[in-house]
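Just one protein chain is left out here, and the rest sit where they should.
Letters are used for the chains, namely A, B and C, taken in the order the chains are written, and counting of residues starts over at 1 for each.
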Amino acid sequence: MGGIKKSDYYDALEGLEHELVGMARWARARGERIVVIFEGRDTAGKGGAIKAIAGCLDPRQCRVAALPKPSEDEQGQWYFQRYVSHLPTSGEIVLFDRSWYNRAGVERVMGWAGEDEVARFLRDTPVFEKMLVDDGIRLFKYWLSCDQEHQEERFKERLDDPLKRWKLSPTDVAARWKYRDYTAAREAIFAETHMGWSPWTVVDFNDQKRGRLTLIRNLLDRLPDTHVPPEAIDWPELGHEPYGEEFERLEPIEPFPMKD
Amino acid sequence: MGGIKKSDYYDALEGLEHELVGMARWARARGERIVVIFEGRDTAGKGGAIKAIAGCLDPRQCRVAALPKPSEDEQGQWYFQRYVSHLPTSGEIVLFDRSWYNRAGVERVMGWAGEDEVARFLRDTPVFEKMLVDDGIRLFKYWLSCDQEHQEERFKERLDDPLKRWKLSPTDVAARWKYRDYTAAREAIFAETHMGWSPWTVVDFNDQKRGRLTLIRNLLDRLPDTHVPPEAIDWPELGHEPYGEEFERLEPIEPFPMKD
Amino acid sequence: MGGIKKSDYYDALEGLEHELVGMARWARARGERIVVIFEGRDTAGKGGAIKAIAGCLDPRQCRVAALPKPSEDEQGQWYFQRYVSHLPTSGEIVLFDRSWYNRAGVERVMGWAGEDEVARFLRDTPVFEKMLVDDGIRLFKYWLSCDQEHQEERFKERLDDPLKRWKLSPTDVAARWKYRDYTAAREAIFAETHMGWSPWTVVDFNDQKRGRLTLIRNLLDRLPDTHVPPEAIDWPELGHEPYGEEFERLEPIEPFPMKD
Partner (left out) sequence: MGGIKKSDYYDALEGLEHELVGMARWARARGERIVVIFEGRDTAGKGGAIKAIAGCLDPRQCRVAALPKPSEDEQGQWYFQRYVSHLPTSGEIVLFDRSWYNRAGVERVMGWAGEDEVARFLRDTPVFEKMLVDDGIRLFKYWLSCDQEHQEERFKERLDDPLKRWKLSPTDVAARWKYRDYTAAREAIFAETHMGWSPWTVVDFNDQKRGRLTLIRNLLDRLPDTHVPPEAIDWPELGHEPYGEEFERLEPIEPFPMKD
């Protein structure tokens, strides 16, 4: 499977965007709460997938939760506490760029969490998620996969492309030697937390464009496609020539010089 | 001035992205705090300009603050209180999609704030901003302008394009009859809050692509271009064939079907 | 059992205060997290019991969580969300003046929560609490009881004593006709949430002073009495006559005039 064509991608994406926008209207009208978790290997494409979704929705409705390292106070709290405060209220969609699964993923592989903490996490998580789901939150968990060949390529790109260099952290570098540890950690996560009420969905992101389409298609298929028509808006003629801008004090600055 | 060509736009933008990424690295290394306010007419292009900047930066460093309507508690508080809690800490960049200027803009024009509240706001704001600036925050205030002809076109597009329909609110509709009131409100804002320590910069967004380039160019020109080299990263050979993904429990789902 | 003597009460309380202070030192040194829930009938004496404990501890270590009515946003969230954000970090003691049990108590009796919500709450709460306890939080749940004769007396006192009048709310008034409904609600709570890992403890508060002593004694008995000595502090002589206050600009105001 080679990469898909850019124009095909954008055509397909546009179709999905229409559905996403309709879904968001439904979620708002019905007061739905939606949580989408994006997990996966470094470089798999979590950020891009999130942008593809959030990019066409109202930022006041669709939030991205990308938590920084926990503060000292947060480290002393119940593990789930700082994530809980980002859960959605009625009508909201929250996209988690990484999530509570950090504990059994990067923290485990890097040795930042003890095995007892990991074990407790794996035991508690299905219970925690069940409470959310029973409360009416619609929870989707996506695992973005890619093989090491693609991961190496993308790491290399981050290393060499100044625009992507900030994405490369020392943890990423360490991840190179831990590819199989991450595999094992993921399998342990699946073994303990792939439940009927909160299943995992794995999406192949070796081709990131196709991965995005696949993920969004799956997400939409699992939500009701109840059509809520947009509010009708009355749109009378303006009734006069459109006004121009009138500046008394400050003028627009010189526009960016284009080569001609 | 007609619209600029898409490819010229992307070429120019890429150049700016390199500088933005460099600037962000400098801001992090130096613990700088940067606030950029985006104000302007409905449809002017605040969201697009914000995305152009935030889109190439680390979301853990560059946050977008797009505040919802104030809650009842917030309505009872000091007017600036809820904005203050979004100000940056060391090394952060915060982009305000609308800002405290709401009071003297939309709230004034729509009659949601009394004239005494507006007067107090206009008197207090330079003082408030001076405190931030004196504290070392780098504050940039952009006003995105467009004439009513372009505004009408864009409103119409929002009305007709299902992908943009959510951007159209009843307040927008009302704004059509208030174009000149917004002009007057803006001029009052400039008269009272265009200070040496926190000047306004007007950018013509009749052509949104060019507007974005102009704004970003201006922002970069006003920040030091101190080069902070990215941390050197040692990148040894992997030393083995790259591993493939191995799934024991769950397989990736069927990829999105492309027409061929 | 008549009321106990004031002096006996204060003597006994002082003994307990010594133990509370020692316990708090231990909690801080060990990074313990302690949650104490105070539930019970209106007028039972939750506030007084909380003050007896918090009054002798460092307010920076021992917090009281008395949540107001949920905001609109909070109403749309996962029911436990707003409580979770008040849970303690390492070394903290949090006293909940009412708690998540509101749902199965006042909200149920007053008809503010539907029976399905109550059922879900009663099912989820032991699970929620188990997660906290398994995470290492020490959770204590006290139910303060009083018969209606005492309740009526205290309501009457609130009605007649201007210093206590603010404690009397319309909900209290309604509670008078619902005494037995509260009994039934409490029994349902006990039936579903009195678990090995988070048992309820009922304390008779018909005599409030004695109730406080009983509760604190019980709390202390259930915590380790590991003695952590206070940090040694070197206390040299001052080496000069103590200084007086010297005022250049402002003098202390006239003291409150005492009758002589």
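The criterion applied here is as follows: contacts are C-beta pairs under 8 Å (C-beta built on N, C-alpha and C of every residue); 3 or more make two chains touch, one makes a residue touch a chain.
Note that the coordinates shown come from a computational prediction; the quantities given were computed from them, not determined experimentally.
The chain omitted from view is touched by exactly one of B:29, B:110 or B:131, namely B:131.
The omitted chain makes contact with chain A at the following residues, 71-73. The set of chain B residues touching the chain not shown comprises 31, 33, 73-81, 84-85, 87-92, 120, 124, 127-128, 130-132, 134-135, 137. On the side of chain C, the interface with the absent chain consists of residues 1, 4, 8, 12, 14, 17-18, 21-22, 24-25, 47, 51, 55-60, 64, 66, 68, 97, 143, 145-149, 151-152, 159, 162-163, 165-168, 170, 173, 176, 179-180, 183, 187, 190-191, 194, 200-204, 207, 210-211, 213-214, 217-218, 230, 233-235, 238, 242-256, 258-259, using the contact rule stated above.
Please note the rule applied: only the chains that are shown with their structure count from here on.
Using mean Cα coordinates as chain centres, the one most removed from chain B is C. Rounded to whole angstrom units, the spacing between the C-alpha centres of chain A and chain C is 41. Chain A and chain B, compared by their mean Cα positions, are separated by 21 Å. Inter-chain spacing, taken between the CA centroids of chain B and chain C, is 45 Å.
In chain B, there is no position where the chain touches two or more neighbouring chains simultaneously.
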